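Note that this complex is displayed minus one protein chain, with the remaining chains in position.
Presenting subunit A:
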């Protein structure tokens, strides 16, 4: 595949992620911070996000599995996940977290468990999407091209 074809494919894929609500403007800002001196910035931040999220999701599962649930702790974990997902632009994950926190406040166990499932699903979705996007971008760079940026 030619570089410009790859770039078009990459741009189309990125656009679809925005249209489907997986990513928001924060992600574009991240991409704008990447340059020749800092060419792995997006990959580094996204990797940090994956590590953090997986740890938090494990902590949440554990916390909600207890006989006596500490809702303050659950809320603290969700708050963290909300913060990091919001800062990389993982919009759907962030929105799940907002709902999750409401149910923590109400101390509604069933709703919290349901939210946990939802946030895990949304996280898996966005993880797959981001991994695909990064792969596309790396193919372009390997072929000598530059990563196309979106106007937002």
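What we mean here is this: a residue touches a chain if its C-beta (ideal position, glycine included) is under 8 Å from a C-beta of that chain, and two chains touch if they have at least 3 such contacts; residues count from 1.
The rule is simple: contacts and distances are computed from a predicted model.
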Among "Response regulatory domain-containing protein", "Serine/threonine-protein kinase 19", "pyruvate dehydrogenase (acetyl-transferring)" or "Mitochondrial import inner membrane translocase subunit", UniProt-listed name of the chain not shown: "Response regulatory domain-containing protein"
Omitted-chain contact residue, chosen from A:45, A:134 or A:150: A:45
Candidate in contact with the missing chain, chosen from A:9, A:87 or A:102: A:87
Residues of subunit A in contact with the chain not shown: 25-26, 29-30, 32-33, 35, 38, 41, 44-45, 48-49, 52, 79-80, 82-84, 86-88
